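Every protein chain except one is present and positioned as in the full complex.
Then we have subunit A:
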């Protein structure tokens, strides 16, 4: 839970709230409901919230997928500087924007959604460090589009192909669970034979349980050819 960037969800929620505010506002204004000017306000607030929340901020960990065409709206966000970058400010801004829309039934859903988004931003600001929105840098974005290329690390990759195996042999409890199976199944062959409790297998032994076709499979109830090879 500690690695969750709640701000990403707050962003999605705020964007949805903006759209709901716009829709509610259009209904109230077009149908000329009572006090429909709140509907006009709701449309304006919804458009502002959408423009602010559309550019997705850079994630702390991992690559970030930009929303389609967000680089144009990033300029708007940067224009307001720290005012809109800071999540504390965003939290209170969204709370303030949502209140007037609460006076109309048509827009009250937008109020509730925006208030929830504001709550999540507040949670992010209070609980997490660095409560601000970060721009996805262009050069980094190009690099993030692909996995890190091995390049000069190819040699290191070849040299460093060592696998550590944490082999755990079955304890007698498993024999109780699977009484029909011979305890031989659970033994990993040690170089030199014998049953080992915790036995490290060198990497060449990793696939020893595979059928080695040079050895014929002997019929034994409950065992396939694979486990015979472990005895050899």
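Here is the rule we use: a contact is a pair of C-beta atoms (placed from the backbone, for glycine too) under 8 Å apart; a residue touches a chain by one contact, two chains touch by 3 or more; residues count from 1.
The criterion applied here is as follows: contacts and distances are computed from a predicted model.
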Item to check | Protein name as given in UniProt for the chain not displayed, "AP-2 complex subunit mu isoform X1", "NADPH oxidase 2", "Hemoglobin subunit theta-1" or "Proteasome subunit beta" | outcome: "NADPH oxidase 2"
Next on the checklist: Touch as defined at the start, partner being the missing chain; which of A:73, A:109 or A:123 qualifies?
Outcome noted: A:109
Checklist outcome for this item: The listed residue (A:31, A:83 or A:127) that touches the chain absent from the view is A:31
Checklist outcome for this item: Omitted-chain footprint on subunit A covers residues 1-6, 8-9, 12-13, 15-16, 20, 23-24, 27-28, 31, 33-35, 38, 56, 59, 62, 65, 103-106, 108-109, 112-113, 116, 146-147, 149-152, 154, 157-158, 160-171, 174, 177-178, 181, 185-186, 198, 200, 206-207, 209-214, 217, 224-227
